[in-house]
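Structure incoming, see below.
Note that one protein chain of the assembly has been removed; the remaining protein chains are unaltered in position.
Let's turn to chain A:
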Amino acid sequence: MGDLKLTNLNKAFGTVHVLHDVNLQIDDGEFVVFVGPSGCGKSTLLRIIAGLEDVTSGAIAIGGRDVGALSPAERKIAMVFQSYALYPHMSVRKNLAFGLENLKFKRAEIDARITEAARMLAIEPYLDRRPKQLSGGQRQRVAIGRAIVRDPDIFLFDEPLSNLDAALRVQTRAEITKLHREMQTTMIYVTHDQVEAMTMADKIVVLRAGRIEQVGSPLELFDHPRNLFVAGFLGSPRMNILKGRVVIGDDRSVLVDVGYPTLLRSDVDPAKVTAGQEVLAGVRPAHFALSDSEGLPFEVQYHESLGTETYVYGNLQGQSAQVIVHRYGHFAPAPGAILKITPQDDRLHVFDPASELALGRVSGRA
């Protein structure tokens, strides 16, 4: 069984504390993506699960079995490295066979598994080549193949696509997702690329500075980020953040005043805030609606046309940060033009500026 439970995990390299009290439950068959900026501890966490790094304190259980004291080989995991880490002096076939030979598998079983993995990954023509004779994408497949033949409880991927070019990355991304659907094995995937996280994961774990910021499905995290960091990290371009104050409406609803007659409607529980309280209002670029009559006066600076969509950059008077508005299709407002914009219903995120925590509805968990 490929379920994983991390309990109060801590890791320090000397005096540098890189993971703080990590608690995480991953269910059997889930595709989980660890995402976060460089140095957030996501790769270290993966290496700890693999057994390549010791923990400073805390427990790791795979399939209900405490594996903290076990070697990488005894944990029933397989890992795909960022560098692929193929044995350069062995043919593809020997690369795939090496682990099974070490585990004293019978020759027929080894051959059967290699044939099956080679078929799944379409690497049959390369079985007798050396890694050096393969392209980056082919090496990547061999590295995945080496993991597949082990038939592990958990697959671990450490930024496996970062050495591929953009087109190949999109293709391989889809293939790994397909592989997961076919195999139904737990996969843990580390990346700093939010697109990979959003497109591949059943569950995303957002890490910052060695702490888990939020765990949840991609859309839960996108729609209901728990704090400013998660709100800013997922979604491109970034969420717009406006400074404002709480106004309690006649119907007891919580509105946000960002310095204009138009008040922004939120789903914040009025019991949690007081009128006049300073808050940060977050709106994703795609969640602004244009209107002719009322709205926030957005002064256009310039725009970027990507063909199917357009990003308009500008600002709101009295707000220091630049504001980005997303429109589908062709859209070419003149610089200096004033557009009236309002957040779409239920698309306003409200954060407490001191704690940076979301005040509205939050999905998933910290």
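FYI, contacts are C-beta pairs under 8 Å (C-beta built on N, C-alpha and C of every residue); 3 or more make two chains touch, one makes a residue touch a chain; residues count from 1.
The criterion applied here is as follows: contacts and distances are computed from a predicted model.
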| note | Per UniProt, and picking from "ABC transmembrane type-2 domain-containing protein", "Penicillin-binding protein 2", "ABC transporter permease YurN" or "Multisubunit sodium/proton antiporter MrpA subunit", the hidden chain is "ABC transporter permease YurN"
| said: Using the touch definition from the top, which of A:Gly39, A:Pro72 or A:Pro270 touches the missing chain? | reply: A:Pro72
| query | Per the definition of touch given earlier, which of A:Ala12, A:Ala85 or A:Leu263 contacts the omitted chain? | reply | A:Ala85
| Which of A:Gly29, A:Gly58 or A:Gly99 touches the chain that is not shown? | A:Gly99
| note | On chain A, the omitted chain is touched by residues 50-52, 71-73, 77-79, 81, 83, 85-89, 98-99, 102-103, 146, 150
